[in-house]
Each structure stands twice: as structure tokens, then as C-alpha cells.
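Missing here is one protein chain; the remaining ones are kept as they sit in the complex.
Labels A and B are assigned to the chains in the order they are written; within every chain, residues are numbered from 1.
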Amino acid sequence: MKSLTEYLWFNTKRHREFINITDSVEDVVQRSGIAEGFVLVSAMHITAGVYVNDAEAGLIADIEAWLEQLVPYRSDYKHHATGESNADAHLKSLLVHHEVIVPITNGKLDFGPWQQVYYAEFDGQRRKRVLIKAVGE
Amino acid sequence: MKSLTEYLWFNTKRHREFINITDSVEDVVQRSGIAEGFVLVSAMHITAGVYVNDAEAGLIADIEAWLEQLVPYRSDYKHHATGESNADAHLKSLLVHHEVIVPITNGKLDFGPWQQVYYAEFDGQRRKRVLIKAVGE
Partner (left out) sequence: MKSLTEYLWFNTKRHREFINITDSVEDVVQRSGIAEGFVLVSAMHITAGVYVNDAEAGLIADIEAWLEQLVPYRSDYKHHATGESNADAHLKSLLVHHEVIVPITNGKLDFGPWQQVYYAEFDGQRRKRVLIKAVGE
């Protein structure tokens, strides 16, 4: 069994940002030398998400608007009694989910034609990490 | 380490459809010869979901109605500027999630009594694929 673990750091300029990290995931898989296995892409913070979908700007705007509708930024969350103001970012992370598993077949990401891995930052402008871990043989 | 990767093809008659694929997943696991490991079931398209829940027709109707309520089919999504009309299917895929990992223990799906694997088609009537990949020993 082989494994390779790497960490991507982000420090987004905007509070919310959607970043296509497919190339970074492919790069880890290639350097791992793994032909068959899984690569986990998992946010290490609880106010960010990782998902697989389309690299299309209109859709990304739709995703952002839809998340804001289902989980609006508001001041009256109970979490804010701690001094935080980012409860909506926690809930958006739950909704989108914080991780994906991508299959590795013949040494490559075994994706359909439009699948891309996205890092969804919901509370940015500070240093945050994503783990990429490939395991297989 | 052993692995086996197979692809299920669908071409649903209706635009939306919920298909129980538990038997196909079990079949791949059995033929893999894997006693302990994981099997990933992952949609290869970004307008479909894979989830684990109950094989009960009333519940499936509830799931469909609930998804339509939280992510309505509408014409005014920004994604539709590309000529597409399926932004709701992308968002439904995000909400339900596009994949599950099922544990393999003693050569079988290690499921509770009511757990079943479903393929949720949100934009059908064309050929689409799901990957089933078992990895273990």
C-alpha cells in the first residue's frame, strides 16, 4: 500500500470564494505513484466546503446565491454569543459537505467529462488548509 | 491490496428517477474477492446524486418533493446563459451529494437493516454513468 498526504493553503482575498483545485489533486495522485485507490480531499476548517461539480462561472454564481438563500448570513445565530460572526459559514459547510473521495484508476482521477474538484471558502481572508491524501497501490 | 472498478450505465425514461442499485454494488463487491475494505459509489455526472436511504416509495416521493422545494426548477439561473436549462439538477446533486462510501466487512456490504444505495437522476433521458470501485484485501 502506498500513500501520499499534502496540504493546500489558502488565504482568499474575498470573504467567499470558489477555487478549482482539480490540478492540485491530480498532481498529488501523479506523484503518489498510485494506480488504483482513492484520494480524499477534505477541508481542515469547519467553515469551508469541498465539492465536485462544473467549472462554469454562471453555475458558481447560482451555487453562491442558493447557499445564501438556504443559509443566510444573519447576526442572531446562537453561535455568535461566543464572539464569532460566522455561523452561516459553518452551516454552508454542512450543506455542501467538507470533503469528497475521488477514485484513482490507471493512475488518474476517474472522473466523468465535467467533474472538477472545488474548494468553497465561506469565511476567508485568513490562512486555511485543505488536506489531499491518496491511498492505494 | 485488491481493487475492482465497474461502471453502471443509465438512460432513464423520465427526467427524474430514483433507482435502487444496491444489488449492483453487492455484485461488484462479491466479484472483487475483497473481505475488508471500502466500495465507492460515485456519479460521474454533475447532475445526479448517490445516497443511502430507505427503499420505500412514499419516502422517495417525499425526497423528490423536498428537493424541488429547496432547489426549484426555474428558468432564471445564471447557468442557463450557457444554453443549458439544468442548473436545478446541479444544485440537487450538491444537496444530495454525488457519492457514498460503503464499508465491506467479511466480504459483504456492512449495512444496517434498511440501508440501500440509490442513484438519483436529476437530468435524465440520456446516457449517464456511475462508478463502483471496491478497494481492500
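Annotations for the structure displayed:
Simple rule for what comes next: a contact is a pair of C-beta atoms (placed from the backbone, for glycine too) under 8 Å apart; a residue touches a chain by one contact, two chains touch by 3 or more.
Given the structure is predicted, the values throughout are model-derived calculations rather than measurements.
In the complete assembly, the contact with the undisplayed chain comes from A:101, out of A:8, A:34, A:60 or A:101.
Across B:10, B:38, B:77 or B:119, the single residue that touches the chain missing here is B:38. Only one of B:45, B:79 or B:97 touches the absent chain when the whole complex is considered: B:97. Touching the omitted chain from chain B are residues 1, 36-38, 51-54, 56-59, 61-63, 66, 70, 95-97, 100-103, 105, 110-112, 114-115, 136-137. Taking the complete complex into account, residues 1, 3, 5, 38, 40, 42-46, 70-71, 77-82, 87, 90-91, 93-95, 97-99, 101, 129, 131, 133, 135 of chain A touch the chain not shown.
As a convention for this text, only the chains that are shown with their structure count from here on.
Centre to centre, using the average C-alpha position, chain A and chain B are separated by 20 Å.
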